[in-house]
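Just passing along the structure, written as structure tokens.
Other chains of the complex are left out, but the ones given are in their true place.
We just call them A and B in the order they show up, numbering each chain from 1.
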Amino acid sequence: MTLLELLDYASVFVFALTGALVASRAQLDIVGFAFVAALTATGGGTVRDVILDRNPVFWVAEPGFIAVAVAASAVVFFSAHLLESRLRVLTWLDALALAVAVPAGTGVAMTLGHGAAVVLLMGVATGCLGGLMRDVVCNEVPLVLKQGELYVTAAFAGAAAALVAAQVMPQGAALLVCAAVTLVLRAGSLLFGWQLPVYRSRPPRR
Amino acid sequence: MTLLELLDYASVFVFALTGALVASRAQLDIVGFAFVAALTATGGGTVRDVILDRNPVFWVAEPGFIAVAVAASAVVFFSAHLLESRLRVLTWLDALALAVAVPAGTGVAMTLGHGAAVVLLMGVATGCLGGLMRDVVCNEVPLVLKQGELYVTAAFAGAAAALVAAQVMPQGAALLVCAAVTLVLRAGSLLFGWQLPVYRSRPPRR
């Protein structure tokens, strides 16, 4: 298995866990869990593959991805009641999923020989769109656009770090740098409140 | 006309009726009806064709599909006020649309020679995504994810039945089995409350 496949598998598994957790908040049945899990898990990578005209789409080429997503949803269906706070676990699994999905998108775009702008966008899109679909479909406030947190910024910084790192090291190592930068920024935001200045409709008065 | 085209036409027509009914709840004008109807009617099949790289997309190859969706939206615009309960009619038309869209997706994936996992997912996606787009865009609670009803489950069971049936009968007959299984499960859920156990955040106390 290549590193890119491994990143796709990790991203599918962890995003599927988050999708199933959101399904548990909506009190769906086990097939509903699998549906939301599969949508979340494959959404970002499917958009990536369709936009880059990568044929076949990753989970059509290798249906093991679907099996992983279904297995993840079953795990959550039978164990989520053991969790103290599902929202907390959801937020942290989502952070972990972001940190593997961004290098998965970045790596595919690099391997196909795209320029920096497309690589950056594919990293951000692969990382962010699955979770965005999950939250829009289940009518949750999207984690991706939560005010005062680093999310898209963490994805963007990770993809940018991969581009820089790939100048001085092999692509595989650069993708690990990407994962680390994304995770550190997202985790720092959750733990320590790291954020960029947000827009305010009026400048602060003196 | 092949059976697959017939299923696509039926799915477009009935899903367009449901889209127009949702547009009537939002009090749109007749062009708004046609827009929501066309989005609902073509959404699932478009995702199917894009993911399976089926070129051209079904309604680009044969614009008669668009004419059917527009005609359906006009019918609803001028007659919906005659209905006793639009929500009830919407729910049942949606069930019927699901029962033709699932075999439409299943059949295309089978004909292209895909394996069981992709066939199952294409059946579910073709059946469920048009209605999901309709409800998300019009800010309705998605029928697809309504708690305590069989919806994704009916689609999944129908696609699975088609896979099994195709081992012992021609594909056309297997798709009719698929439609029947989907419709019976969805209708049984609406009429008799059939459902799978839903997730509860705590196990029942003794």
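Here is the rule we use: contacts are C-beta pairs under 8 Å (C-beta built on N, C-alpha and C of every residue); 3 or more make two chains touch, one makes a residue touch a chain.
All figures in this text were calculated on a predicted structure; none of them were measured in a lab.
> Total copies in the complex, given 2 are shown here: how many?
3
Convention: only the chains that are shown with their structure count from here on.
> Since chain A and chain B are copies of the same chain sequence, what is the angle of the rotation superposing the Cα atoms of one on the other, rounded to the nearest 5°?
With C-alpha atoms aligned, the rotation comes to 120 degrees.
> Any idea how many Å lie between the Cα centroids of chain A and chain B?
28
> Quick one: which bits of chain A touch chain B in the complex? Just the residue numbers, please.
Residues 23-24, 26-36, 38, 46, 50, 55-57, 59-60, 63, 66-67, 77, 80-81, 86, 136-139 of chain A touch chain B in their complex.
> Would you pull the chain B residues touching chain A in the complex into a rising list?
Answer in residue numbers: 50-53, 114-118, 121, 124, 128, 132, 136, 141-142, 144-145, 147-148, 152-153, 156, 195-203.
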